[in-house]
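Take a look at this one; I'll ask things after.
Some chains have been omitted; the remaining ones sit where they do in the full complex.
Each chain carries a letter (A and B) given by its place in the written order, and its residues are counted from 1.
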Amino acid sequence: MPMIHIYLYEGRTDDQKRELAQAFTDDIQRIVGSPPEATHVLFHDMSKSDWAHAGKLASDE
Amino acid sequence: MPMIHIYLYEGRTDDQKRELAQAFTDDIQRIVGSPPEATHVLFHDMSKSDWAHAGKLASDE
């Protein structure tokens, strides 16, 4: 606890994921008080053809 | 709001996803009243070897 699933467009680099994971874990420690080792972050890369908004695939926009 | 995650066997075409996204978004507008731009649909393609029913992988059936 806590556990984060984040869904984002594919193409984010490992460096960006590295920074996000550290930032989220720091936020949780600062705001909720959970020690870093309690936090898990799972990144789910999504193709733009697998994400629709307002009824349209993001790949069509 | 609302947000939909749909898990289905891989192999559905972009056209099928395009139609599904539009249909779900229309359903939600008609039934719940949410404007289309409030609705997100995320498609998660699953291999048949990653889906088990009744204790058996779908790829074994």
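Just so we're on the same page, a residue touches a chain if its C-beta (ideal position, glycine included) is under 8 Å from a C-beta of that chain, and two chains touch if they have at least 3 such contacts.
Please read all numbers here as calculations on a predicted model, not as lab measurements.
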Query raised in the report: With 2 copies placed here, how many are in the full complex?
Result: 6
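What we mean here is this: only the chains that are shown with their structure count from here on.
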Query raised in the report: Roughly how many whole angstrom separate the Cα centroids of subunit A and subunit B?
Result: 20
Requested in this report: Going by the contact rule at the top, pick out the subunit B residues touching subunit A in the complex.
Outcome: 14, 17-18, 21-22, 24-26, 36-37, 39-45
Report summary line: Residue set of subunit A touching subunit B in the complex reads 7, 46, 49-57, 59-60
